[in-house]
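One chain of protein is taken out of this complex; the other chains stay put.
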Amino acid sequence: MVLDVNWAVRWLTLCAQAMAENRVWLIELDRAIGDSDHGENMDRGFQAVLEKLAEAQPETPGAALKLTAMTLMSKVGGAAGPLYGTAFLRASTALGDAAEIDPGHLADALVAARDGIVARGKAESGDKTMVDAWTPAAEAAQAAAADGTDNVLGVLVAAAEAAEAGAVATDPLVARKGRASYLGERSAGHRDPGAASSALILRAAVGAAA
Amino acid sequence: MVLDVNWAVRWLTLCAQAMAENRVWLIELDRAIGDSDHGENMDRGFQAVLEKLAEAQPETPGAALKLTAMTLMSKVGGAAGPLYGTAFLRASTALGDAAEIDPGHLADALVAARDGIVARGKAESGDKTMVDAWTPAAEAAQAAAADGTDNVLGVLVAAAEAAEAGAVATDPLVARKGRASYLGERSAGHRDPGAASSALILRAAVGAAA
Amino acid sequence: MKKLINDPRSVVDESVEGFGLAHAGLVTVTADPKYVTRKDAPVAGKVGLVSGGGSGHEPLHAGFVGLGMLDAAVPGAVFTSPTPDQILPATLAVNSGAGVVHIVKNYTGDVLNFETAAELAQAEGVDIRTVLVNDDVAVEDSLYTAGRRGVGGTVLVEKIAGAAAERGDSLDAVAAIGDRVNSNVRTMGVALTACTVPHAGSPSFDLADDEIEIGIGIHGEPGRHKIPMENADGITDRLLDPVLSDLGISGGEKVLLFVNGMGGTPLSELYIVYRRAAQVITERGAAVERSLVGNYITSLEMQGCSISVLRLDDELTQLWDAPVHTAALRWGV
Partner (left out) sequence: MKKLINDPRSVVDESVEGFGLAHAGLVTVTADPKYVTRKDAPVAGKVGLVSGGGSGHEPLHAGFVGLGMLDAAVPGAVFTSPTPDQILPATLAVNSGAGVVHIVKNYTGDVLNFETAAELAQAEGVDIRTVLVNDDVAVEDSLYTAGRRGVGGTVLVEKIAGAAAERGDSLDAVAAIGDRVNSNVRTMGVALTACTVPHAGSPSFDLADDEIEIGIGIHGEPGRHKIPMENADGITDRLLDPVLSDLGISGGEKVLLFVNGMGGTPLSELYIVYRRAAQVITERGAAVERSLVGNYITSLEMQGCSISVLRLDDELTQLWDAPVHTAALRWGV
């Protein structure tokens, strides 16, 4: 298994598929503690990414992620647009023009993505945002890569599982950032939509490699 | 049984009671083929009549009806206000300053009331309006009085029963006057609210005499 | 029923009182009998304009009292025409000697109550003309109905006749302009939801989640028929077609297009309807020269809209453009 540009394109394609399939669920999550648009935003954004990919086949994984960043930035809007835009942009920068991604590279990219989200949104862990999916994911990837393994799939799986667990762990939290924070205590008992979509994105990365 | 000013005041008091009790029913009838206000209008109007009666005890039945006419005219609004106002005004004129009403007088007053409604509203029998209660009522009163009876109660009962039958008979009609006419065929299958309130008024006249 | 009210029976009193407080520089509110007059009424030498009708259609009519439009508005109970003992003093209050025009929507109740008030005013020496508004194409004007209803066109009659009065037209001339507007405007409306009259407490008609009422009036009364829900363009065509054909609009003509909200429909949706209506009119070769989009003659919180088209000539256009300063319509001043 190599993580090359074909993997990246498959990943983004699976992301678009996941957003379309989970559009209603993400809207429902956002309806409970936000403004009912997260699923629509993500679906619109990744459909636009698909269109861009059809127009110009990128040459490296980094180029694919950069194209994704610019597209999400210009099509998603809301909080998620700039945050995911920054995440993909930073990941792209971390990957540079490498044709293939090794485990260390991959972990670096996920850490960069997380750092980008934190830099933009100023949220901390436990604020009930997408950071609560990305931080454990980045850390799990780092840990998995630290073994010196050449198993990129293992790194991806570790990240995806940690992201999923992180998203689930937002359920009981009281939001301190984003729209859900307006609800105060009433935000507890609901999953954060951005954390949920983040877990979907990382799960798609596994799917693309499997 | 004499129909004097005390009877008239009892009649109007019973009217007010009937409108209060049937307010919701009349609103419901008007909701089906009109604009949901007839019960509210009639209730507001007759409550105002009660207040007027409390202020100034009229000296004759005619005076009581004139006071009623003026009050309904100024408090009811809508179609029913001017129509009932005219009806009570014409009836009052027909009674003049008689202290007691004999059967012929009574029939004349009911005919005058009906004529007043027709003059104002230009509706014909069968147009599904209050005319469909008043015309049979006036005619039944005339027929009963024509016997030369001195039984005013009998005349009242004949009028009330005819009004009630007339109101019921509006059910299948298609309206050609008033708000219900906008509905065309859809107005069939519902009782005309004004015919229904007219029957309540004439029933109250019997109650006041009984 | 959830409404921002204190008591169903005080809705009109309190609302008109609030209106008077919010627009104290513009209008005077008389509480009992209830009517609203232009602050500077009577305006010397000017024909007075009085309109009125049931409440629940706000901003109509009080929102149109002021320079270049109405001199007085007479609000009845919700959906119930006002009474002569309101209409008469309002008429007297705005009569400067030049006479008063009553603008009356064609409903039996409004007609009868204004008729009585006009008789009483005439008896007091005030010259009265009545402009009857009956622009609703949903109703056939026949022996079998009370005639067409006055709906959206009322706003246009009030604006344009008001401008004629303001420029100094005579009583007959103002009434003639009012009649001219009425003859050249047609309207049709749709309801997506019913409204709830405060004293009634339940919706004015029943409508399923996938049904709409075509040909509604403005009193929460049901329309001519229910149809299954359609998209905005389809609904617009259903309203506009009969309006245009009844009016006999042909290529080369100029019109004013008025998309009116029934009270509970977002402005954004009214613009979607406007878009289609303007497209259709343009396709037919006529030109939309003026437009009005918003909630101007409403049915409480009803969702839906009406479309009015007014055939314009130079004079009507000029009078439409003339300055107006009221709570709900203002330009040029």
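The letters A, B and C name the chains in turn, as written, and every chain counts its residues from 1.
Methods note: a contact is a pair of C-beta atoms (placed from the backbone, for glycine too) under 8 Å apart; a residue touches a chain by one contact, two chains touch by 3 or more.
For clarity, every value in this text was computed on a predicted model and none was experimentally measured.
Colleague: Among the chains present in the display, which ones are touched by the chain that isn't there?
Modeller: A, C
Colleague: Considering the complete complex, identify which of C:Ser142, C:Ser245, C:Ser291 or C:Gln318 is in touch with the unshown chain.
Modeller: Checking the options C:Ser142, C:Ser245, C:Ser291 or C:Gln318, the one contacting the hidden chain is C:Ser291.
Colleague: For chain C, enumerate the residues touching the unshown chain of the complex.
Modeller: Touching the missing chain: residues 2-7, 11-12, 14-19, 21-23, 55-56, 58-59, 63, 192-193, 209-210, 212, 229, 231-233, 235, 259, 263-276, 278, 288, 291, 293, 295, 298, 300-301, 303-305, 330-333.
Colleague: Contact with the hidden chain only, please: which chain A residues?
Modeller: 27, 31, 33-37, 40-41, 44, 73-83, 120-121, 174, 176-179, 181-184, 186
Convention: only the chains that are shown with their structure count from here on.
Colleague: So, what's the distance in Å between the C-alpha centres of chain C and chain B?
Modeller: 32
Colleague: From the mean C-alpha coordinate of chain A to that of chain C, what's the distance rounded to whole Å?
Modeller: Those two chain centres are 54 Å apart.
Colleague: Could you put a whole-Å number on the gap between the CA centroids of chain A and chain B?
Modeller: 75
Colleague: Going through chain A residue by residue, note those that touch at least 2 other chains and give them in order.
Modeller: Chain A, residues with two or more chain partners: not present.
Colleague: Give the residues of chain C that touch two or more other chains, as numbers and ranges in rising order.
Modeller: Counting only residues that touch two or more other chains, chain C contributes none.
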